[in-house]
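Written out below as structure tokens is the structure these notes cover.
All protein chains but one are shown in place.
Chain naming follows the written order as A and B, and within any one chain the residues start at number 1.
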Amino acid sequence: MKIELSVNGERKEADVWPGESLLFTLREKLGLPGSKNACEQGECGSCSVLLDEKLVCSCLVLTAQAQGHEIVTVEGIAEDDRLHRVQEAFVQTGAVQCGFCTPGLIVATVDLLAHRPEPSDDEIREALSGNLCRCTGYQKIFDAVRLAARA
Amino acid sequence: MSTPATRRKLELGRVGESVKRVDAVPKVTGEFAYSSDLFAAGMLWGHTLRSPHAHARILSIDISEAVGLAGVHAVLTHDDVPGDKRYGLEFPDQPVLAFDRVRYFGEPVALVAAEHPEQARRAAAAIKVEYEPLELVVDPELAADQPAIHPQHWTQGHGYRDDPRPNVVRDMRIERGDPDARADVSVEGYYELGIQDQAFLGPESGLAVPDGEGGVDIYVATQWLHVDRDQVAPCLNLSREQVRIHLAGVGGAFGGREDLSMQLHAAMLALHTNRPVKMVYNREESFFGHVHRHPGRIWAEHRANRDGKLVCVRMRILLDGGAYASSSTAVTSNAASFAVGPYAIENALIESTCVYTNNPPCGAMRGFGAVQTCFAAEAQMDKLAAELGMDPVELRLRNALASGDELPTGQKITGSMPVEEVIRRAAAIPVPDPEELPRDPIRLPGGAGNTTRGDGVQRGVGFAVGFKNIGYSEGFDDYTAARVRLFADTDGDLVAEIYCAAAEVGQGVTNVILQTARTELELENVMLAPGTTGEVGSAGSASASRMTWMATGAVQAACRAVRDELDRRGGGLASGDEIDLERIYRHPRTGPLEPETGQITTERAHVSFAAAAMRVVVEVDVDLGLTRVVWIGTAQDVGTAVNPQAVYGQIEGGTAQGLGLALMEEIQTRDGLITNASFTDYLIPTALDMPPVVAELVEHPEPEAPFGVKGVGEPPTVVSTAAVMSAMRAATGRELNRVPVKPDDIVFSGS
Partner (left out) sequence: MEVFTPRSLAEALRLKAEQPSAVPIEGGTDVMVELNFDRARPEALLNLNEVAELRGWSRDNGLLRLGASLTYTEAMAAPLSEQLPALAEASRTVGSPQIRNRGTLGGNLGTASPAGDALPPLLVEAAEVELSSVRGVRTLALEDFLVGPKRNALEADELITAVLVQPSGARQTFMKVGPRNAMVIAVCSLAVSVDQERCELRAAYGSAGPVTGLVTAPLDEVDSFPERVAEAASPIDDVRGSARYRRHALRVLAERGLQRCLT
């Protein structure tokens, strides 16, 4: 079936299998593999995107449900050629190792700071509890969020 | 003619500086290409049909319906394997596709390639396989003598202790001094560990592209490109040159990518269809797609004198290797070698056995045998301290291993071994005061579950020390190749391009290589070419905490050769000229252990050792058996920190994995079938489960290593399970001899 949606401010069209997830469509049909496919069951947050400005797991959105809606993926976070301050903070603090969790965490952190510009440590932990990272033990990710909040 | 390019003074990025990862920017923007992100024109999707049985005879496989389905281009079985029917990391005991029988739940049986993954799934579902269930071998204590799972005793005749029992993978003994030596006090214990999964976030995936001339290029997330190639080529009946393996972006590894997963399968489909084939496992399949950490049962007795001096340690270790050998023989040996912990001891008897079963196959995972025994040994040390009425830190200090001491294998430690300093530094980190109540529930055991406002909560502080080897052991001819191409760019500046097949799995070896090259060449313009088997010799595996040491050694050697050549040419290169040299680095040689006594047969069986000590504070809701880890303080022996920021990252991440094993991570099985193959039921620590970690680096350069480096990846994982459990026991007063500890164990088990 044909689906039309807005991704990172651009109108996109895709021909999808009706049971297809938004994650699959973004990655395999729209050339946006930045959102990651670590579990496809909502448990890891690596596929996090903004759907009409809400943080969601794109693996749990049926592509057909995104018809006519606005999606922002990790590819749409940087401003022109400049890294977003959240991205810059992840680079600076060493919050990236294998990086598979990173795109989801970038989107989740951007969402957190949009609602809570100065989150407490507890708020950071709770807000990011849906984004699993297997490499870093989260310490440097928390550092990155704190740094981005200050920036 | 332009003036010859010369070296420019370098500003940033030498060995010892915290340097930002070169791949961090593409990773934060989403541009970094992981193995699951690859795409090729005309690409098909591969899918694997897996065994629903843990042990069964295959009576027939009927693919006729599947072949005819829409979009399907190939359906392959063991009959279609062009070359060797079996492969294996160390022993070729594992079928490329099952024939005659399946030996574990999830074993690959057939392959499909189709236009859309959904078509591939439908076709796989249409393959009819007739099975006849066979007697299950699932209890490791009975397994050794049950009917043989394999037609041939693959691991026999390789210099290990002779054990003819059909399902023994390896049986070893380390006997030192007088194993019956008596002492003032003795403590005994029995310990158990469940199966841990690496749970790297990027599931197995890759792309195989036929080259049109009978060969194939495989782009894959792996830990060791060349050993993949050496296993793949004979099964495809191709020469090594016809199989080129290229490193695609790796979403974590932790040992789980040492063995093959989809490499051979995608290559078979690609060669058969003459189209590129992509395979991506989903999370459920990933639990079948790689080996896990060996579950273990350990019986231990520690004897010591009143003054706290350890006199004799006796330990029996039983590891369940699952259906195939993978690296089980080395894990068995490691478990034994490091069983005592970083303590000097004169008398010991360590028996370590690994068996084949129809449980999930086990192999390499961060810590590699040392995790299992550290958990048992450190619990024993706490017991001993209690028995002696001695401070647990003091007891450990009294027995701390040091350079010059001998290990139970008889190996004398010649390099750096600052165990005492590691213990003192970790113990000196100030422990935070207990927090006041009331608090938000997420700061209490049970977290977001809102189960307590402070009721039932008890605090406990624990301590543990652990160590393990750095690098491959027991005579393995371990080496790393690196190649440096130095040339002048169009501006007349010198540029070095480094070729090294070291797998960047997230640990940061790319930076290590670049920092080494910058330091050696005094040059800022240094880049690393993509990892491939085509351009450079083997780097060995990104495992055993060896890659930093080995890559540093190889890159250093190649850089020095290039530098010498440059000097010979007068210190500059004309535009168009280049120097291109490859060098191989070997660490000091090791030798095998004597099979009956486990004693060294040459100067050493292991290259080097690294230790870590850790203090953990937990709060446990003892009425519900729920835990919050409050704080962790640790000191680690790291040799020289090449990139301190990355070293701290390894310590923090490695600690989280050990915490996971202590508190929540276990692959559960029933009759060999995995019952929790999902991230819904295989739980790994979230942001609310990891406490702040205060880490200190103990830097004593390793004399025989380039720049004095040691490996840093594994020690935090080795020690953290033990340290968390020490704190758990302190909080609950319970014995808690099994990990992961379940709420049940806390609530119901005896003290």
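Here is the rule we use: a residue touches a chain if its C-beta (ideal position, glycine included) is under 8 Å from a C-beta of that chain, and two chains touch if they have at least 3 such contacts.
Keep in mind the model is a prediction, meaning the values are calculated, not measured.
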item: Chains still shown that are in contact with the chain withheld from the display; value: A, B
item: Candidate in contact with the missing chain, chosen from B:Arg121, B:Lys309, B:Arg398 or B:Arg560; value: B:Arg121
item: Per the touch definition above, residue among B:Gly447, B:Gly553 or B:Gly633 touching the missing chain; value: B:Gly447
item: Omitted-chain contact residue, chosen from A:Met1, A:Ala114 or A:Ala151; value: A:Met1
item: Option touching the unshown chain, where B:His73, B:Arg583, B:Arg615 or B:Arg628 are the choices; value: B:Arg628
item: For subunit A, the residues touching the chain missing from this view; value: 1, 17-19, 21, 40-43, 45, 48, 54-57, 59-62, 64-65, 67, 108, 111, 126-127, 129-131
item: Interface with the unshown chain - residue positions in subunit B; value: 121, 125, 282, 284, 442, 445-453, 455-456, 623-626, 628, 663-664, 668, 675-676, 680-681, 683, 685-689, 742-744, 747-748
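We adopt the following convention: only the chains that are shown with their structure count from here on.
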item: Centroid spacing, where centroids are CA-atom means, of subunit A and subunit B in whole angstrom; value: 28
item: Residues on subunit B engaged by subunit A in the complex (per definition of touch); value: 18, 20-21, 23-25, 27-34, 36-37, 39, 116, 118, 198-203, 249-254, 280, 282-283, 440, 442-443, 448, 505-508, 645-646, 648-649, 652-657, 678-680, 684-688, 690, 692-693
item: Interfacial residue positions of subunit A with respect to subunit B in the complex; value: 17, 19, 27-28, 32-41, 43-44, 46, 73-75, 77-78, 83, 87, 90-92, 94, 96-103, 106, 122, 124-126, 128-142
